[in-house]
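Accompanying notes for the structure given below.
A single protein chain has been omitted; all remaining protein chains appear in their positions.
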Amino acid sequence: MAKTQVEDIDRNVYDIKDKDNYDFKIEKGITKEIVEEISKQKNDPEWMREFRLKALEVYNSLEMPTWGPDLSELNMEEIATYVRPKTKLNTSWDDVPDDIKNTFDRLGIPEAERKSLAGVGAQYDSEVVYHSMKEDLIKQGVIYTDMETAIREYPDLVKQYFMKCVPVNDHKFVALHGAVWSGGSFVYVPKNVKLDFPLQSYFRLNSPESGQFEHTLIIVEEGASLHFIEGCSAPKYNKINLHAGCVELIVKDNAYLRYSTIENWSKNMMNLNTKKAMIGKNAQVDWVTGSFGSKISMLYPLSQLNGEGAKTEYTGISFAGEGQNLDTGFKAIHNAPNTSSVVNAKSISKNGGKCTYRSLIKISPKAKGSKSSVSCESLMLDDISVSDTIPVNDIQTDDVEFSHEAKIGKISDKTIFYLMSRGLSEEDAKAMIVRGFAYPISKELPVEYAVEMNNLINLELEGCIG
Amino acid sequence: MSNTLIELKDLHVNAGEKEILKGINLKINKGEIHVIMGPNGSGKTTTANAILNNPEYTKTAGQVIYEGENINDLKTDEIARKGVFMSFQLPEEIPGISVTNFLKYAKNKITGQPVKIFQFKDELKKYMEELNMNPKNMDRSLNVGFSGGEKKKNEILQMLVLNPKLAILDETDSGLDVDAIKTVSKGIEMFKNENNAVLIITHNNKILHSLKVDYVHVLVDGKIVATGTQELATEIENNGYSKYKK
Partner (left out) sequence: MDNKKGKNMLRINETPVRTSKSFNINDININETEIENESNVFENVEIIGDSSKIQISNNKTPINLKYGLGEELTNQVKNNSNQEFQIVVDSKTNKETIFNFDFNKTNSSLIENIDILANEGTSATFVFKYESLKDVEAYHNGIIKLNAKENSNINIIIINLLSDNSKNLLAIENTIEKNANVTYTIVDFGGEKTVTNYYSNVAGDFAKSNLNTIYLGKDKQVLDLNYIAELYGEKSNVNIEVQGALKDKARKNFKGTIDFKKGCKKAVGEENENCMLLSDTAKSIALPMLLCSEEDVEGAHSSSAGKIGEKELFYIMSRGFELKEAQKLLVRANFNKILENISNEDLKNLILKNIDLKLD
């Protein structure tokens, strides 16, 4: 039986490379001198310089992960960890140099900003080149800026939280991040302020043989509410690029944060990212994640439910094609009574791609009356691909409701016959089923991304209706 | 032009290694409603699936001639696009695809024409009202969580929307209550005209109480053992199939 041609996303838009036209590019490798030079280039305050050097020590002391995908292709000697674009931070697109602006235009960022966003940040290689937010939000005390500005202007706030939620000794690549981090967004939403439109940060890595290490720190004060979107992409090069970002989310009592990610790195990217949320009493964090790009991904956002009644939901889809190994999943640690976590994870493997769902649900002895339900579904589109489910469920108290379900398989022949009997070709039938499979996730994504995802599945479902 | 829509000639069909149909002959003209009755396991569902060339079944001999063309080896979707429709005994559930989107897409495939959205929605709504269907079902995933009756009505809805030349209804009446059967009959009457035909496959004849048919065929052990009019159905209702079994 012929196989469905579920095409790769039309990568043209992402693959257009700009000239590697940087202002400053650090030499490749990771040494004390390099870290000090980055710190100097970035005009770090002293505490940050010390922080970086300490993180480097931790990096050198930690081993590579003993589990998960093979990272042997990653050679830090071949990675430039800091690349400064030829522009400063701008607050108007008109001031962004044409080549960089054109890149973000092609990605639709300024257009999305006009249409549906409350604020936008755009990072190009190691530095943020554009940041802007709607006037009324500034008046309400919302802060949305790049991390460097935040360190200068809100040092106490940053010091209080920076890499406290994710400690540098968490794993080797967090330590690396701590040593060479640059760029990223800082968001502060004051008490009871509710944003009606999302903020979006877009991360673009253009420079070959380099790394991006942006740091995102979001503080949502009591009773406040925010939807934050991050997008990322890069053109494809022949050599390995590295992304080791870090996201720290502090969500206080009764607050709400929705964190949406659409990850579309090129297939030469090692995406070793770390994300964690600390969730207060009756607060909620929802993660929506679409992972399509990268050669290797290791990403498991963590929700730490610290306050009574805290909630979290994870909705994620991975789509691995040829040469891709996407090892993704979720971690929830229930640390307080009556907390709840809901996981809905899906994956699609094709053309020899590998998807792994890896997770931890931990219910500590303190988390009485907690609930957790996990559902994983994996779809195999051919017999050369791989799909693994590796969930750990650690239950340390009796007063819980915990359930985990996982399913794996292919598209049923009966379903294909049913759709074909309605006039759909076999390929159309399969594509329709795949799209339906992904729908619970795509409906949670911002609309532009949902469209992008459906293009990915190459369904002309809407296109042909006229 | 011939009035014959479809003709099965000495059709032999296997499911796996087992021979299910052992030489079926059947001719359906435009404007006619035919019924195939038979006990469980006699080959009724196989007949429907063989016409649509379900890959689970193999034709070992004979022909399916549709509008003068041998369609034995056409793919299911090609047969569907030529105007053959089958209402499934157990319709498949497709999560994530709404009834509306599915039908728009299928209609486009069948007609090869762009579907006019507003007209299409109005048409859909009208049919759903006629079939006593909950209009909310339009936006639900196809067949997912539908009751048995809702699934069957949804099949009839698809028949009306896709407007085939030959509608094969495989056990569409089974498991339905009297009201639902009446609704299905009403759907068939709405569909029926002098240019199309209906083949009803059933193991009971409840549906024949509310529908007038032209021919009744009795299928036993892979062969048509008797052909008659509506009276034959009545006779079977009273006496069962024992007379036709060896």
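Labels A and B are assigned to the chains in the order they are written; within every chain, residues are numbered from 1.
We take it that a residue touches a chain if its C-beta (ideal position, glycine included) is under 8 Å from a C-beta of that chain, and two chains touch if they have at least 3 such contacts.
The structure displayed is predicted, hence computed values, not measured ones.
Although it is not drawn here, the omitted chain touches the following shown chains in the complete assembly: A.
Among A:Glu46, A:Glu77 or A:Asp398, the one in contact with the hidden chain is A:Asp398.
Although one chain is not displayed, subunit A still touches it through residues 65-68, 358, 360, 365, 368, 378, 380-383, 385-410.
To be clear about the criterion, only the chains that are shown with their structure count from here on.
Interface of subunit B with subunit A (complex): residues 52, 54-56, 75-77, 79-81, 85-86, 88, 91-92, 94-97, 101-102, 104-106, 108-110, 114-117, 141, 158, 162.
Those residues of subunit A lying in contact with subunit B across their complex are 1, 412-415, 417-426, 428-429, 432-433, 435-440, 461, 464-466.
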